[in-house]
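Okay, structure first, notes after.
The other protein chains are all here in position, but one chain of the complex has been omitted.
Take a look at subunit A:
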Amino acid sequence: MVEWTEQERSIINGIFANLDYEDVGAKALCRCLIVYPWTQRYFGAFGNLYNAEAIKTNPNIAAHGVKILHGLDRAVKNMDNIKATYAELSVLHSEKLHVDPDNFKLLSDCLTIVIAARLGSSFTPETQAAWQKFLAVVVSALGRQYH
């Protein structure tokens, strides 16, 4: 089981309490598709992804980024049991979406960059450590049911 300090819980809850999902979600997914273009393979039905401008103005991508970000809400509410909380989602990503789990880390790195840009200097090394630990647990849980 993952051990969380009071400080880590407070940091994670604090970030999500003040999160602009519309902005951060959209930006994180866009950045992922631009910085790691092979991730576009999962978005064939989303319309024009031809270049960075197209990706940044694509409403389907923006909406999906927000959806993904809200997907993290359940992990925040169940920090002591993220593995079980995401068992179904993990099966979905494996069996239905066929997403290579390495991609979870790529998106999580882009999310970190976007959050860092938003929070600026308040994204201290300690905050970054708690944030990345949280995302690492989420990523691990999402990959857990693959076989």
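Note that in this section a residue touches a chain if its C-beta (ideal position, glycine included) is under 8 Å from a C-beta of that chain, and two chains touch if they have at least 3 such contacts; residues count from 1.
By definition in this document, contacts and distances are computed from a predicted model.
Name of the non-displayed chain as stated in its UniProt record, restricted to "Hemoglobin embryonic subunit alpha-like", "CDC45 protein", "Ethylene receptor" or "Auxin-responsive protein": "Hemoglobin embryonic subunit alpha-like".
Only one residue in the set A:Ala54, A:Ala84, A:Leu97 or A:Ala129 touches the chain that does not appear here, and it is A:Ala129.
Counting the whole complex, the residues of subunit A in touch with the unshown chain are 30-31, 34-35, 52, 56, 109, 112-114, 116-121, 123-126, 128-129, 132.
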